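One protein chain omitted, others in place.
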Amino acid sequence: MFSEHPSAICVYAIDTHPSCLLTTPFGRRGRLPRKNGLIVTVAHIDNSFYEIRIPTLRRYSACEGFKTQGIRHRVLDGGCRLAGALSPDRIDSHLSYGEVFDVFEQKLVELSANGRTVLGYIYPHTPLELPLGLGMTPSLLWARPNAQSGFEASLQTFSCSLTRNLFSQRSNGGLTFLGGLLFPSNTCDSLHNVSDVWRRRFPEDRVFRLTYPAGRLGDDSVQFLAEELRILSECLKNVYGRVLSNEALLRAVSLVNDFRNAAQTLYSCRVMDPSLVSYSEAARLLRHFLTIPSAGAVDQISRSATTAAQILEKRGQLNEAKSLQKELLSGELTGAEIGAKSSRPRIMIAGGMVEPVVVASLFESCNRKEGEVVAFDLLSYGFKTAFTPPVNLEGDPFVTISKSILGAPSEPTQEGLPERLKFLKRVLRRLSINGLVVCDQSFCDPDQFEAPSLVKAASEAGVPTVRLPMDPELSDRGRLEGRIQSFLETLRGRTRR
Amino acid sequence: MTDNSSGKEEKAYRPLNTQDLLQGVLFRYVLEGNAASEEGRLAWVTSGFPVEIPVAMGITPTYPEQYGTVVGAQKVGPTVCGFAEELGYSQELCSYARSSIGSTRKPDESPLDGLPKPQALLACNNICGTVLRWYDAISQMTGAPVFLLDTPPFEGDQQSHHLAYVRRGLDHLVEFLSSRFGVSLEEERLKEVAANSSKAISLWSKSLEACKSKPSPLNCADRFTTMAPVVTMRGAEHTIEFYQALYQEVCERVSEGIGAIRDERIRLLWDNIPPWFTIFRFFNGLAKRGVVFPADTYTHAWTGTLEGKDLFDSAAAIYSNVYLNKGLQAKVDKMVQLINDYDLDGFIMFSVRSCKRYSLGQLVSKELVTEATGVPGVIIEGDMVDSRLFNEAQVQTRIDALLEMLE
Partner (left out) sequence: MSGRNLGIGLDVGSTTTKAVMIDSDGKVLGSCIVPTGASGVGAARKCLRELSRESGADTNSVSTVSTGYGRSLIDFAKRSVTEITCHSIGVHHLNSSIRFLIDVGGQDSKAIRVGESGRPADFELNDKCSAGTGRFLEVMARVLEVSIDQLGPFALQSKSPCMISSTCTVFAESEVVGRLGAGENSRDIAAGVHAAMASKIGTLSKRVGVVAPVCVTGGVALNPAFRYYLSKQLDVELWIPTNPQITGAIGAALLALEP
């Protein structure tokens, strides 16, 4: 069963069910017999991501770990843990989100065990450069797919679902890798109130707060945030006994800038041809960095971006992509429409506190055979994170970091709705978007207030929309997939007739 | 005040005479709002906004939150909120916001034909973060521009950079109003308005404090209804007259030992906005069982006055220091203070589903309040406007349990 493909590796999995069907992000499959275990082949890995689909099983036992042997050795990060039972009727269910969650949790636990302080955060525009410069690892927290309870004694059900999920994880003994937790303030009422409750309920946790300006008062807002950053920095220094050296800060800034450049390139290249890199893959690459911002993570996303750019260069399209990247950063989108003649529908995803990885997996579930349709996103943890202007360390570092944060694409937690809607319309036109998917997080005020405006603006631009109300547990997964599939069928019906 | 000598048994709850005056005041408020809109100088304002400044600049304020109470009281919350839901606004959102959006969309099918068309929308996020998004939505519908006075929340003492930021916000406010309405701010006029506002607030505060007496001269519903002028017409002179009348009636009740309810046996604290759609039935129902509410956290929020040499500094400090802007501990401290000062036997916390800023965290603050005061409390669930979320039977069971603990 060893594949002849040069970049294939073989993984020996112990104690799994005989009829296991393996697919990878690149679609290679193999069916594997059982002997003393299972030998599977996995085509190209650039990360430890792979999917195992087990179509006809009711349950499957946990894999204890993987050994490698074969043409090329490669240690899989974190190993693989399959957990839980599949409902017998869901042929297409796949666990990529849950799987990835487990893998990353494992990595963070190891990081923390090795003495690294992990500072968990929730809000998209957290100043990563600061904790990195202080020798900490800022990590964007994940919602646990099956965390259902644990919050009831402390939070009412109308608390934002994301905070409830995180609270439940903590209540049930999760988030052990956290050395500290950073909440935002003045972004939304849930996050502010929950941080108070968290400190009460988990008094041994180190909880920090960064207060953002909601108003756009130009330099006044910048100065306010700069002062808040200074105070946060002092606080972190004192609590953890750290020093913020210039060199360390420079390295941190450079790392984050590199990530953003690579992410921006990837996004811009995908607009030219979404099939260059699947949206799932792009989302995962971004998520990898946001979970553990390391040189390795930057390396992976850079390689993907470079490969895509090289392909475009051969087609003579790289300049257009670069020019688009500049326009997306500046917000002025005046160039010609891209992709207007595409045979497949071009979808854009918009929304706030939802995971791009999760949205990507919903699309993948219901759109397997038709090819990549997601051309772009305007998500907070996607586009808005990638297209944040770089920090240039001239003068007071807190002021420049503040400028970078406040220069990022605007969120529903801030002033600026009319400008956001104008930008949306420009993007819809410039990127020849045929359909807009508007996501909102359950019980998220900013998302739920913004969504109807996004729908209306798209409708004014002649672009049909579908709403995806999501919760972190994806309790409604089947219905969401149904909506996406119906939406795509509707769009295809249009292009056909 | 007067004995009921017709031979009928006196009602368990005594209506205030000042309620009659209230109708006149509110009527005037509506008329002035309509007139100002026609003259192009109307602004919709959030309840915590430093309204003294626009009033001093000749702009008339009107309050969508107060309109929400009307929608609730007229029991059309589900209908009017439904108009917003048809536009795609989730039922999980603030019901004041939904009422406002719904009535802006369909004024003909809403109470009072909706609110008059605004020329500006002035929001201050000291009461919650939702107001920005709500007013942004209204701005899309009406074309009126939004001004946000950003007062980020904080704990403990306000830091100087924080205060400076809010102070700068006030400067931006004056610029905005000048350019939008072509008006200017005269120092003298601001002093006048601030003085009027302070007088009214001072009379209001004294009326509230009189409830320390036993029996309490005012019950919850009395305060919730009579607070309307101090919220919506703070800088006006006729507002002072109203509160003079109220205070006088309160003083008379105290001196004659007349309580707001006939048989005061149990004194409780009420926390949060009340269920407007059943406010009299609910509180009068409890009055029949001898339960009075001498204090509540909602009406005690409007007590800061502008004073001192620099009114702008004062405004920046007062308006950013409202307790709703200061986190869980401040809420707990407020409740503990009221329970102690007003000698209360217990408390009811209304968990208002659509108000996260006020409600989220009550499960914890309830414990903290009981710990600090030794008195028991109960949480009941519902909403201030959306009656679909209020299950009477469930609520009664919980209150009964509390009363049984106290009897």
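Just so it is clear, A and B label the chains in written order, and each chain counts residues from 1 on its own.
The working rule: a contact is a pair of C-beta atoms (placed from the backbone, for glycine too) under 8 Å apart; a residue touches a chain by one contact, two chains touch by 3 or more.
Please read these numbers as outputs of a predicted model, since none were measured by experiment.
The chain not displayed here makes contact, within the full complex, with A, B. Considering A:T176, A:Q310 or A:S486, the position touching the chain not shown turns out to be A:S486 (whole complex). Only one of A:D205, A:D258, A:E320 or A:D476 touches the absent chain when the whole complex is considered: A:D476.
If you put the hidden chain back, the residue from B:G58, B:G88, B:P107 or B:G285 that touches it is B:G88.
Not every partner is drawn; the one left out touches chain A at residues 89-92, 464, 469, 475-476, 478-479, 482-483, 485-486, 489-490, 493-494, 497. On the side of chain B, touch with the chain left out of the figure occurs at residues 78, 82, 85-88, 91, 387-388, 391, 393-394.
Everything that follows uses one rule, which is that only the chains that are shown with their structure count from here on.
Residues 153-156, 158-160, 185-190, 192-194, 196-197, 200-201, 211-215, 217, 220-221, 223-224, 227, 231, 412-413, 415, 417-418, 421, 440, 442-443, 445-446, 448-453, 455-456, 467, 469 of chain A are the ones that touch chain B when the two sit in their complex.
Across the interface of their complex, chain A is touched by residues 87-90, 92-94, 97, 125, 128-130, 132-134, 136-137, 139-140, 146, 148-150, 152-154, 159, 161-162, 165, 168-169, 172, 327-329, 351, 353-354, 356-357, 359-364, 368 of chain B.
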